[in-house]
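With one protein chain withheld, the remaining protein chains of the complex are depicted in position.
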Amino acid sequence: MSSLLLILLSAVLVSMVAIRGVEGWRPFADTADVYENAMGLVHAHLIAIPLVAISTWILDTLVLAALQLSYLRTPAFVALILAAVSIAELLVRRAGTRAPARPAFTMVLATNSALLGIALLSGQLASSFARLLLLAAGAAGAFAVFLLAAATLYERVRYADVPAPFKEAPIGLISVGLMALGCMGFIGLIPE
Amino acid sequence: MTALIAFVVMMSLAGLSLLANRAAANGADAAARARLIERINDLLPQTQCGRCTFAGCRPYATALAEGSADINQCPPGGDNTAEALAKLLGRPPKSVDPQFGVMPPVPMIAWIDEPACIGCTKCIQACPVDAIVGAQRHMHTVIAADCTGCELCIPPCPVDCIEMRPATTSATEVLGASRPHVLSG
Amino acid sequence: MVRGSSARGGLRLEAHKERSTRDPIGMAAAPSTAVLPLDQHAGGAAVPIVAVGDTVAIGQPIAEPAADTSAWLHAPISGRIVAIEPRASVTRACAPALSIVIDNDGREMRHSSARAIEDFLSLEPRELREHIGRGGIVGLGGAAFPTLAKLERGAQASAPTLLINGAECEPYISCDAMLMRERPHDVVHGARILMHALQAQECVIALEDDAPRAADALRAAIAQTENGRIRVQVVPTIYPSGGERQLIASVFGREVPFDGLPPDIGILCHNVGTAAATARWVRDGEPLVSRIVTITGDGVARACNLEVRLGTPISQLIAECGGYTPRVERLLMGGTMMGMALSTDEVAVVKATNCIVAASALDLEPRRREMPCIRCGNCAEVCPAFLLPQQLHVYARATDLDGLERYGLMDCIECGCCDYVCPSQIPLVERFREAKPRLATHLLARDNARAARLRFEERTARLQRLEAEQRQRLEEKRRQARRKDA
Partner (left out) sequence: MRFPTAAPPHVVVPQTVSKVMRIVIYALLPTIAVHVVFFGPGLLIQSILAIATALATEALALHLRKKSLQQYLTDGTAIVTALLLALCLPPLAPWWLVVSGTAFAILVAKHAFGGVGMNVFNPAMVGYAVLLVSFPAQLLTWLPPDVPELRTEQLSFLQTATTILTGQLPDAFTWDAITSPTPLDALRTNLAMGMTMQEAHASPIFGGFGGRGWEWINLATLIGGIALLALRIIRWQIPVAMLGSLAVCASIMYAIDPGAYAGPVFHLTSGASMLGAFFIATDPVSAATSDRGRLIYASGIGVLTYTIRTWGGYPDGVAFAVLLMNLAVPLIDRYTVPRIYGHAKRP
């Protein structure tokens, strides 16, 4: 559980970096509207994470295991993530939701989906399909809340009288650090 | 047999992901570009005056999105627009370059000296925002509220009967109208 | 700091009205020189119709309305026009405004042309409205909005309800309460005239529960007219319940749309002073040349309400009230919440002058050092427009125009409630007033740009369509020619 939380938090951290726009990652970049960009990323994750978890589980248990092809698990996982991420991106762009520009958007989405997908599938967390579904939805939802909270928090801190040496990145890191501190309260909630 | 199935599964998965990725990439680039142009255009004053050296606001927006124009080329928008563009595009802020024109301190709109107007309609054709009305051989009038002050109607006029005059509608009036708040009125 | 029952927000403030309501309304002496700014009403400044050297009589028109929203101006004294020139004026925060200056000849000559209409019902509503306009009547609550313009707007609503505003919520001001107490017949008669002019079906005279004598007087006056369509409604004394929009919410439980005016919901609101002035003009033929002004505050020897000719210098009024006390610190026109601090008393009373407060340290509560906002939310609790001043403050500090727009800066009525309760002592109203023109300019530019863009796009589409049609016609011609050849 806490490792899942840790992954979630790092996903949020990386996503914030992508939303804020890092030089070189944004050919059509717009740095304004952190919240709208976060919303786009959240939509994509809400599609991609459950999609990755479910499709991998189906492929793994129904196809690969049945055909004794388990050694193909890793390449299949990679291919599925790429497909799921692309589908999610396509849907989000089609819907006209504002989202960060490529390649930051795709890279972040793929990395997060992969990390969360592995976390959900490995270990004893996903003992049944229903549980996996629940976990995937929970992880995507938690990611959504944390990312949106971080985005609005960024907007608030932007107008705060932050001392010059702490402006921008440092205060962002401190915020995420304190966010993680708050999340420590979840330790022990669900036995690993 | 197993090897064959494995091959097929892998190939189809790879194909699927490649296909989806291509589609997403195309959609993403085109959509992001169109959206950015739209957002830039939204920040421009829509005078269509061409002072930026482009043929209107949208062409300038397109050039900005492609990176082939700078943010300081719009005199009617002034430093506020330049600042908004800088923020949107993540470029360092700049004030407007006077080589593209200097705006008068108060907003100006076109005014036609009606007795002198010969009704040639040349200015009507030149007005990009349909702010001049009048028929052939009848005098023309500028709709003050619709004029953006682009000055495009001035060069075509054969009798030089158009001049720029200070606009009367100002923000303070708008503010006054929207402020019915004096108590026990 | 208790919330109102029917309208949210607002403050319970100390009224400070006892001192000025002890004596009946007195008559101020006519000034030896009257200074009449031409812009003493909302809208365009009036245009002089007299010249320097002319002799005028009391009630004689001296300036006519400019185009659009404007109002007539009449001579308050008889005498000679000595100047038409810029003079320090309260309409421009003591900066010069173009004014007509009349020297009093002391003969109190009355202008004769005005007619007194006893039976106003004989006039067509439209005729009556125009007649009211000729009396130079403007809103006497402080906004000085030309009554004619308001009536014309209100007459477009079918059978509107007339709301006569006697809720004098600001501390210190008592001119309306005294008017209702002593001249209730003028108020009721004026209300009847306005009802006829508007074809209004009913009329509510609203006043606050701290003026019971005024309410009794009005009820008695209404009973005499045997008019069943006028009633008195008492509202809780909560600042700013006298604000037009706040009063409508508190009396009718309805809100005026942010982008509309009261007539849009079938209500027209006039001040009691306006109603009384209307009655005096229509019934007695006396145009708006004087008004009741409250002179009060610890900085003046005797507090009272005086009927004052327009153009009287404030210094003269203070002298009539026994002069300043040594404690005087600040001179306010209006109440302590929204009143303007005057830099000099050598300015004249205008139609909007409802109150002069010569304030001492006892009347003022000085601001302490400003601290950062601690988001306590006291301001949001008292805001009668239901805004979040604490958030607006953040956006105003950062000049984030989008944030200011989203959080409704333009809906701020500048009543000062937020400012009053702020424990961090932030001058919120001042900040908002600074930010408003910026936002207004931004919104105006944006709206203009959007409209221009629409017209440009329509035009482009039209030109393309015309070109296509022309090409088609050309093609058609060519084809016909070819057919002929064949």
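For reference, chains read A, B and C in written order, and residue numbers begin at 1 within each chain.
Following the convention adopted for this analysis, contacts are C-beta pairs under 8 Å (C-beta built on N, C-alpha and C of every residue); 3 or more make two chains touch, one makes a residue touch a chain.
Worth saying up front: this structure is predicted, and the values here are computed from it rather than measured.
*Asks:* Using the whole complex, pick out the displayed chains that touch the missing one.
*Replies:* The omitted chain makes contact with A, C across the full complex.
*Asks:* Based on the whole complex, identify which of A:95, A:134, A:169 or A:184 touches the chain you can't see.
*Replies:* Of these options, the touching residue for the absent chain is A:184.
*Asks:* Of the listed residues C:44, C:125 or C:408, which contacts the missing chain in the full complex?
*Replies:* Answering carefully, the residue with contact to the hidden chain is C:408.
*Asks:* Of the listed residues A:91, A:118, A:133 or A:162, which contacts the missing chain in the full complex?
*Replies:* A:162
*Asks:* Which residues does subunit C use to touch the chain missing from this display?
*Replies:* Per the touch rule, subunit C residues meeting the hidden chain are 1, 13, 93, 171, 245, 249, 255-260, 315, 324, 328-332, 334, 336-345, 359, 363-365, 367-369, 371-377, 380-381, 384-388, 390-391, 406-408, 411, 416, 419-425, 427, 429-430, 433.
*Asks:* Where does subunit A touch the missing chain, residue by residue?
*Replies:* 35, 145-146, 148-149, 152-153, 155-157, 160-163, 166, 170-171, 174-175, 178-179, 181-190
The definition used in the following text is that only the chains that are shown with their structure count from here on.
*Asks:* Does B-C or A-C have the larger number of C-beta pairs in contact?
*Replies:* Between B-C and A-C, the larger count of C-beta pairs in contact belongs to B-C.
*Asks:* What whole-Å value do you get for the distance between subunit B and subunit C if each is reduced to the mean of its CA atoms?
*Replies:* 39
*Asks:* How many Å are there between the centre of subunit A and the centre of subunit C, using C-alpha atoms for each centre?
*Replies:* Chain centres of subunit A and subunit C, defined by C-alpha means, are spaced 56 Å apart.
*Asks:* Mark out which residues of subunit B touch at least two other chains, giving numbers and ranges.
*Replies:* There are none in subunit B.
*Asks:* Which residue numbers or ranges of subunit A touch two or more of the other chains?
*Replies:* Residues: none.
*Asks:* Can you name the residues of subunit B that touch subunit C in the complex?
*Replies:* Touching subunit C from subunit B are residues 41, 44-48, 56-57, 80, 128-131, 146, 148, 169, 171-172, 174-176, 178-185.
*Asks:* Residues of subunit A touching subunit C in their complex?
*Replies:* 158-159, 161
*Asks:* How about subunit B: which of its residues touch subunit A in the complex?
*Replies:* Where subunit B meets subunit A, its residues are 2, 5-6, 9-10, 13-14, 16-18, 20-21, 23-25, 27-29, 31-33, 35-36, 39, 65, 87-90.
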